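Below you'll find the structure, written out as structure tokens, and then a few comments.
A single protein chain has been omitted from the complex, and every remaining protein chain is retained in its original position.
Read from first to last, the chains carry the letters A, B and C; within each, the first residue is number 1.
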Amino acid sequence: MGMVKDIFVGGWSLLAGMWVTIRRIYRPVVTVQYPRRYLEMSPSYRGHIEFKSFPETGTHNCVACGTCMRFCPTNVIKVQGEKIHTHSEKRASLYFIDFSHCSLCGLCVVNCPTQTLQFSDEYDMAHFSRWDGVVDLIRRLEESA
Amino acid sequence: MSLEDLREELSKVVDATDIFPRDYQKDGCVLEIRADADKIEAVAEATRDADFFLECITGLDFTNGPQVIYHFNAFSNLSRVLVRVQLARNQSLPTISSIYDAAIWYEREVFDLFGIHFDNHPDLRRILLPEDADFHPLLKDFGKVHAFRSTEEIYDEPDA
Amino acid sequence: MTNQMLEPITEQTYYLNMGPQHPSTHGVLRLFLKLDGEYIVEADPIIGYGHRGHEKMAESHLYEQFLPNSSRMDYLSGLLFNHGYVAAVEKMAGIEVPPRAEYIRVICAELNRISSHLLWFGTYIMDLGGFTPFLYCFDDRENILDILDHVSGSRLTYSYCRFGGVAKDLDDEFISATRQFIERLRSRWDDYHNLVTKNVIFIHRAKDVGVINRELALRFGCTGPILRGAGVAYDIRKAEPYSVYPELDFEIPTGTAGDALDRYMVRLQEMEQSLRIVEQALDRLPDGPIKAAVPHKVRPPKGDYYFAVESARGALGFYIVSDGTSYPYRLKARVPSYGNLQVLTDVLPGTLVADTISILGSIDIVVPEVDR
Partner (left out) sequence: MAAAWQKLVNFLGPDLTIIVVGLVGVLALVQVNALFLVWLERKVAAHIQLRIGPKEVGPFGILQTIVDGVKLVSKELITPRHVDRKLFMLAPIAIFLPVLVSFVVIPFSERLHIRDLNVGLLVIFAFSTFNVLAILMGGWASNNKYSLLGAVRSVAQNVAYEIPLLLSILSVLLWSNSLQMSVIVESQSNVWNVFWMPVAALIYLICATAETNRAPFDIPEAESELVAGFHTEYSGMRFALFFLAEYSNMLIVAAVATTLFFGGWKSPPFLGFLPVPGLIWFLLKTYILIFVVMWVRWTFPRLRFDQLMNFCWKIMIPLALFHLIVYAGIIKFIR
């Protein structure tokens, strides 16, 4: 008799499972049709880094101290600065990152003494060449301005 | 079996001076045992009889020879026991894989990464690295490391 | 499975390479199986295909620089690994973490644990041949990822915990989204139970399969849901309390027989317990700073330290030897899946190929975590 009961209980459990799936057929789909609809990135989304523009100076505040370069675990940052004349502040003239090696840890942003780095919200970073992953931050800032 | 019993058991195996209590809050273990290479089997048997399991085996490399660290733990609160075996260069030590099955893989890992040989191990092959690798990467003379020190530079003599 | 199956009836055994590329080895694990018909005579898991040398990397990196590596060991519970590593270094360096940061860490870690368990749930049923629950779980998991994305800015490899605190403060949106998620997941249990837990086929596939009892777990050093499925209420969150877990009220679910079904039930109940933890932590979330003042380069004092946390798969330990500089002298990650995977050598012989999949799925390994 136990076996007959097992069969009925088992059969009932299968029907219960089928009820769960059939109800889903008319539920709205959750897929987002990506190229047609873009999802909004969260406000704290961490893309590659970019320069923040400060209203006081109208440009970035990078003094090319190289802290970000030293803290980067994967050595993807290359920054060079120059002084316009002997007693002026040092300013970054070159700032490159190789995004293809970046692990997005954010140590550069956290440790930047002038707070001039921030995360961008760029996520369409698929490219055909590895060199396309190299981002020129200064040019990027100039273009966005 | 409580920690006190284990301590008693262990004192039969190793010198009482080689057993140091340690502060869990400070360094995560409650007991440290410094054993010689030939004692490790006896120590492992004592911990097994006390219902401890082998948490991990770690290799360390110092200028005065590598160390092998065994962490034993029990399914009860705050009972991690650290066993430290100091080896000379190229010295092998007996396996405890007949006592703990978990040691088979952990010892293979230590052999793989440090080249420390375990005697009588049933299956001492490389585990993480490919079979044809001819190096032991976690040795301090391999690759880029920040420092290569001796044990005295790191450990103060623990107060017994 | 009885042991008489272990005796080969004929000499005609053969070897089967399951993996490194196989639909249900969850990554690049290779199982070298000796088969007699469909019965397994010998099993040898071969690992290391994803070995990246994290422990070696640590020796040439600053303590801070190793932070992103930690979540890349186990990509499914990255925050738990993050938490473990950060807490270990904090303990060594004696950094006091503000209470709000601790609560935030616990909330995020538990959410991460749920997401890991949900993914396991889906993949386990998929291993057994049911594809649909997998996508239902992903639907729910997506919600967690969105929530964590909102606060940490990434979806899988969060480098969210920082020495002395966390990277970003929670906002009201996060809190309301989390509360909504708790409601939502609780309303889903019925469907999950009807679809899977009560399903007679599933019960047959999981019951009495891959029994790992206490003695076996002890010999192989298994931890986590495997151990709890065998009836041992051992959880690092209780046994070696860290962070704010002692202040929170939760239970350790345990099984009895230690078979795949028990492990399944333990994980499902753990998700519910994690929800409870998140709820309580949200209620008690104190105000205050989220990050203590920490020097740019942490320099822990000389000595060695072992710090364990409960990851989604078991006891995760970081054993760090410091030589007083800002670089770790040696960093060893004791990953739970390592011991959990090795137990296969003992459990698999005598089972069918189909059970292999069920057992492998039920112990929930993440191969990059084993390989490090």
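What we mean here is this: a contact is a pair of C-beta atoms (placed from the backbone, for glycine too) under 8 Å apart; a residue touches a chain by one contact, two chains touch by 3 or more.
In this text, all values refer to a predicted model and were calculated from it rather than measured experimentally.
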In the intact complex, which of the presented chains make contact with the chain not displayed? A, C
Using the definition of touch stated at the top, determine which of C:Leu67, C:Ala88 or C:Leu128 touches the missing chain. C:Leu128
Answer key for A:Val30, A:Leu94 or A:Met125 versus the chain not shown reads A:Val30
Full-complex touch with the removed chain, picking from C:Met57, C:Leu156 or C:Ile201, is C:Ile201
Please identify which residue in A:Met18, A:Ile84 or A:Met125 touches the non-displayed chain. A:Met18
Even though one chain is not shown, chain A touches it at residues 7, 14, 17-18, 20-22, 24-31, 33
Note that chain C touches the chain not displayed via residues 14, 16, 22-24, 38, 125-132, 135-136, 139, 195-196, 199, 201-202, 204-205, 352-358
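Going forward, only the chains that are shown with their structure count from here on.
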Measuring between Cα centroids, what's the chain most distant from chain B? A
Going by the contact definition up top, give me the pair of chains with the most C-beta pairs touching. B-C
Per the C-alpha centroid definition, the whole-Å distance linking chain A and chain B comes out as 41
Euclidean distance of C-alpha centroids - chain A vs chain C, Å: 25
If a residue has to touch 2 or more other chains to count, which residues of chain B qualify? none
Expected list for chain C, residues touching two or more other chains, is none
Chain C-touching residues of chain B, taken from the complex the two chains share: 24, 27-29, 51, 53-56, 58, 60-61, 69, 71, 73, 75-78, 80, 82, 100-102, 104-106, 113, 126-130, 137-138, 140, 142-147, 149, 153-156
Complex contacts: residues of chain A adjacent to chain C: 6, 9-11, 13-14, 16-17, 19-21, 24, 30, 42-46, 71-73, 103-107, 110-111, 119
Footprint of chain A on chain C - complex, ascending: 61-62, 64-69, 72, 132, 136, 139, 142, 146, 149-154, 157, 159, 162, 167-168, 191, 194-196, 198-201, 296
